[in-house]
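One protein chain omitted, others in place.
Labels for the chains are A and B, by order of writing; each one numbers its residues from 1.
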Amino acid sequence: MNQTVKRFRYAMKRLAQAVPIVLAIIVINFFLLHLAEGDAAVALAGEAGSATPEYMAQLRQKFGLDKPLPVQLGIYLKNVLVFDLGFSFRHNMPVAELVFDRFMPTLLLMVSTILIAVGFGVLLGLLAASGLNTWRDTFISVFALVTYATPLFWVGLMMIILFALNLGLFPTSGMENFAAFHEGWDRVKDIAHHLVMPTITLSLFYLALYTRLMRSSMLEQAGMDYVTTARAKGLTERRIVFGHILRNALLPVVTMAGVQVGALIGGSVIVESVFAWPGLGMLAFEALFSRDLNLLLGIFLLSALLVIAINLVVDIIYSFLDPRIEVG
Amino acid sequence: MAFWRLFRRNRSAVFGLAILVAVLVLAATASMLFPGDPFKLAGQPMSAPGTNGFLLGSDTLGRDVASGIAHGAQTSLLIGALATVVAVMLGVVFGGLAGYYGGWIDDVLMRVTEVFQTIPSFLFAILIVAIIKPSISSIVIAIAVVSWPAVARLVRGEYISLRHREFVQACHITGMSDARIMLREILPNCLSPIIVAGSLMVATAILIESGLSFLGLGDPNIISWGFQIGAGRTVLRSAWWVCTFPGVAILLTVLAINLVGEGLNDALNPRLRERS
Partner (left out) sequence: MKVKKPPLLDIRNLFVKLPAGAERSHAAEDLNFTLEENEILCVVGESGSGKSITALAVMGLLPAPHVRVESGDILFNGENLTRASAERLRKVRGGEISMIFQDPMTALNPVLTVGKQIDEVIRIHATLQRGQRRDRALQLIGDVQLPNPDRIINSYPHELSGGQRQRAMIAMALAMEPKILIADEPTTALDVTTQAQILQLIKHLQKSHNTGVLFITHDFGVVADIADRVVVMQHGRMVEINAANEVLNNPRHAYTKSLIRSVPGLTPRKARPISGRQELKVSNLTKIYRSGGGLLGFSGREHVLHATDSVCLTLHHGETLGVVGESGSGKSTLARCIVRLINADAGQILYQGTDLRPLNRAAMRPYRAKIQMVFQDPYASLNPRKKVGHIIADGPVSLGATQLDAEKKASEMLELVGLDVRAFERYPHEFSGGQRQRIGIARALTLEPEILVADEPVSALDVSIQAQILRLLADIRDRLQLSMIFITHDLRVASQVCDRIAVMRLGKVEEEGATADLFANATHPYTRELLDAVPGRDWRPPEQ
């Protein structure tokens, strides 16, 4: 069979495997809603008191809150599947619309962070492993160790003090300078300028993680039998590292990148709220303060879907790197 | 002791242990060094470090930053340790059962683990704390709930690689019970990776806790480092010390625990262990 067709079928298979996970997350969402104190309608409506009694009654009927739990779950599932996530009174908008509005900035932040963290992590890990026990290795390892132990929000605040307040290199907050009315290419540059500090802040921890992982993975692979074979073939050390070790060493890093996506999006809540980046995380922070639980759950659901989507992409990338994955 | 000899060989681990001991001492003596409620007004607000009798300055409400750090050490260590214990117990039970029995039990338990790993963990923790109401126990539960899947995967891997070992098969043939095989034969053989993972998890738990209390989801009655930083955010321009010192405290503590964890790893798993 054609390799492309095979890979497409593999992607479809992974997609199908994600379906039960999505359902499970929706169910968890439902139970969290029920765990919340008081009438679920109150929670659904957002801050108690801000909804009209008519709307509350309407909600109770719509979600069948007088019916037994399994029926309620069924109704909830049906609503979620058509992306009816309820209404946020705080913002006076349907939750679905709100979260979609804030989706792109978060996606932008996530993708740039993953690229930076994985890219530089691999590079630094490679540099450290290839200069084992030299000052280069020591420097990179200490850097990774320290950043690995630093809380994200604190890095963000310290960067604001240093680069925004003292040096004035980057803006302290926001995604773009609305007052300047930039258009076209200027706007892209403006957004990129705003993106620098949040991206660095969010990527530092993961950068450290991938650096350490890449370093130990390189060292582990360097001790494998096939490396001895490569040496016995008369290959240069350079060729052995780049032609043989590197690709094998990348595999656990790619796997880890997939596993970490969920944690990364959690981290974006903190980073976005520190830098007032108008994404899902910032929205979550606002929802937290206004006790807008329904909105919070909507964000939670959408970000879980985002994680699943990115994991799918990672799986497909992995299948290119490792021929042992059965894509047929 | 043989273990200490091995541990001592890793100098950075000893360095980490020294910091950790210092933090522990600070936490234990907090009420002696800084008697009284760390929340209460202690003097002139916004005093710079070294002025008005404040070693590390005071915040907008005149609370002593140093006192907050000392009392906050108790909170961080307590929550870090408790959450880890709960997470490790959950992980060992789930991972052990899945790895030992395999088949449909493994399928079901691993699907559950997968769901928990897919969920954006920090958001999930925020939701749990927000819904149950912030308190020490809700924070511990939230951190444990988002942390156990990693332990479960680790333990499952160990159990799978050990359950087909010939010494385990020999126990089956002599009619030993499953519970005894799981607890007495297999568990002791995967204790070292569990200890190492657990020690590193304390560090992560402290980071999560600080993040939660930074967002205002800490126990309102107990001071914590994250809370201090969150409270100092607004005065970042005028009073840098309010945010800076608690952050350094977190950094040092987490770094120390990570170093100790790595030292344990080197001491307990000499050379590359066979990976599952």
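One rule holds for everything that comes next: a residue touches a chain if its C-beta (ideal position, glycine included) is under 8 Å from a C-beta of that chain, and two chains touch if they have at least 3 such contacts.
Computed from a predicted structure; not experimentally measured.
Peer 1: Kindly state which of the options A:T106, A:T201, A:N248 or A:S268 is in contact with the chain not pictured.
Peer 2: A:N248
Peer 1: Can you tell me which of B:L41, B:L61, B:V108 or B:A170 touches the chain that was removed from the display?
Peer 2: Counting the whole complex, the residue in contact with the absent chain is B:A170.
Peer 1: Determine which one of A:L235, A:V259 or A:A276 touches the chain that has been left out.
Peer 2: A:L235
Peer 1: Need a quick check: the contact residues on chain B for the chain that isn't drawn.
Peer 2: The missing chain touches chain B at positions 165-167, 169-177, 180, 185, 188-189.
Peer 1: Could I get the residues of chain A that touch the absent chain, sorted low to high?
Peer 2: These residues of chain A touch the chain that is not shown: 13, 16-17, 224-226, 228-236, 239, 243-244, 247-248, 321-324, 326, 328.
By our rule, only the chains that are shown with their structure count from here on.
Peer 1: Averaging over Cα atoms per chain, report the distance between chain A and chain B in Å.
Peer 2: The answer is 22 Å.
Peer 1: Which residues of chain A touch chain B in the complex?
Peer 2: 20-21, 24-25, 28, 32, 35-37, 145-146, 148-154, 157-158, 160-161, 165, 220, 223, 259, 262-263, 265-267, 269-270, 273-274, 284-285, 288-289, 291, 293, 296-297, 299-300, 303-304, 307-308, 311
Peer 1: How about chain B: which of its residues touch chain A in the complex?
Peer 2: 111-112, 114-115, 117-128, 130-133, 203, 207, 210-211, 214-217, 226, 229-230, 233, 236-237, 240, 243-244, 247, 250-252, 254-255, 258-259, 272
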